[in-house]
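Removed from the display is one protein chain of the complex; every other protein chain stays in position.
And then chain A:
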Amino acid sequence: MDDDLPTDFQVIVVGTGMVESIVAAACSRIGKNVLHLDLSDHYGGLWASYNFDGLQKFIKEVNSDPKRDLQVYNLCEKWYIEKESPEAKDGGDENKTDDSKAEPAKKTWSQSDFTAEYRKFNIDMTPKLLFSRGPLVELLISSNIARYAEFRCVTRVLTWLNNRLMPVPCSRADVFATEAVTTVEKRMLMKMLTSIVGYNEDEMNNEFKDWNDKTFQDYLKHKGLTPNLIHYVLFAIAGGNNNMPCLEGVKECKKFLMSLGRYGNTPFLWPMYGSGELPQCFCRLCAVFGGVYCLNRPIDKVGTKTVDEGKTVVTIESKAKTLNCDHLVIGINECPKELISPEPAESCDISKAVFITNGSIMASEKEPLSLLRFPPLADDDKAVTVLEVGPATGSCPKGLFVVYFIASKSKDAETDLKPYAERIFDMSGGDAESDKPKCLWSLFYNVKDTSAPVSSVVEGVHVCSGPDAGLDFDRAVEQAEQIFKKICPGEEFLPRAPDPEEIVFEDDVTHGPEFQRDHDDDEPKE
């Protein structure tokens, strides 16, 4: 079917993860002739989101992958509900629902309900948030790719304090409205936060020059903050831990505070249908500017050959065809190991979990979208990031929530994360009433950390990192821009794509036979 695939391109991108997709879009946008391939039949690689059926296939694939080529291991799926719902019970529940409209009885979910509604799930392998003023939001807006996606604001930031969930006051209004801290504490907090926002880079380095070897916690104590305030600032706002270096903490706080007030009550946005949509948005832009897309296209071998005038091109053997390009951009998981140099340093893998529950971890009037930053429960634990998304985000059917857990790996995903999950979910699988939402399904897994930048031994080959454990996409955006600058030095990174109105206007005037394309810019004939 894809035998008529053209063979010569300026840039070939292999893998449709976040970094690869941004590079593909950027190259295509400035007129490079781009081919974008993926070995699998879907977009996103490790950044993908799956419906429930797709996820089951992914689980099977991982379980039949002893060599860990997929970079995912320790995968453990578990159900906490029956295979089929008991019919009689359902009828009873329905009657109850009619009587009390305000508080409908909770549906008794069964595994077959999940199967039947599989399409309503969009479960992310790499769930991430966007800072409202972070690099990805700015890039989406400046490039005009923002029009391909929709977002929801994270409605609240939570923390775990004194053995229960607590909302974290984010904005000035929140701070003054909260009853959790005294008036004196509020002033103290506002003063410190205001000063952090006010520092520019130089001032920050100057102010904190004596704090280089000290922790952020030390600094907060030094500022006279009470334990509760230190907890809010250190764990919830800076997303840190007891060992977080001072300057890093200050910078994280500033990032958080700078993103407040742009779109919602918290600094964060979540993409509709999940993080896996975002690489696809960049791919679309690439395609709109002429990039060629081909999924399900395995590659067998990467090499080089010298052509006329001593110029070297990168060659890719794929399905009995040789594809040639000046630059190959390739995801680290797809890249033949002998091309990578040097071996990436030993890094800390990632522990992840996904839970599907029958209610929010903390009841609220409107459907919440929550970020919970769990401080370490034990001294040698790592902080755990929790994201809870509901039906309004397109992540699951009505009545359910999808909850993601992310942490640096200590032992294995289940050992690392289960104690945290048990604090906020009822994981008994029983019918007993509980004030916590019931966990209906869970998946624990570890992901190899492939986020360290690596280079290739072959000129013209650019290796893209995999997902990191961080909360946002900032590292992916930064790396994509670096790769783009190497391929296209001096060119603008994702200049604004025109709006439809602008295109219509231009063509109405020129009445040219061509549509938005100059003759000297022709595509290769196919």
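What we mean here is this: a residue touches a chain if its C-beta (ideal position, glycine included) is under 8 Å from a C-beta of that chain, and two chains touch if they have at least 3 such contacts; residues count from 1.
In this section, contacts and distances are computed from a predicted model.
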Undisplayed chain, where the name is taken from the UniProt record, one of "B-like cyclin", "Ribosomal RNA-processing protein 42", "DNA primase" or "small monomeric GTPase": "small monomeric GTPase"
Residue, one of A:146, A:180 or A:452, that touches the chain absent here: A:146
Options A:110, A:280 or A:318, residue touching the unrepresented chain: A:280
Candidates A:60, A:106 or A:119 - the one touching the absent chain: A:119
From A:39, A:230 or A:272, residue that would touch the chain that is not displayed: A:272
Chain A, residues in touch with the chain not shown (by the definition above): 1-2, 5, 38, 42-43, 119, 137, 140-141, 146-153, 261-263, 269, 272-273, 277, 280-281, 283-284, 287-290, 292-297, 392, 394, 497-498, 500-501, 503-504, 507-508, 511, 513-517, 523
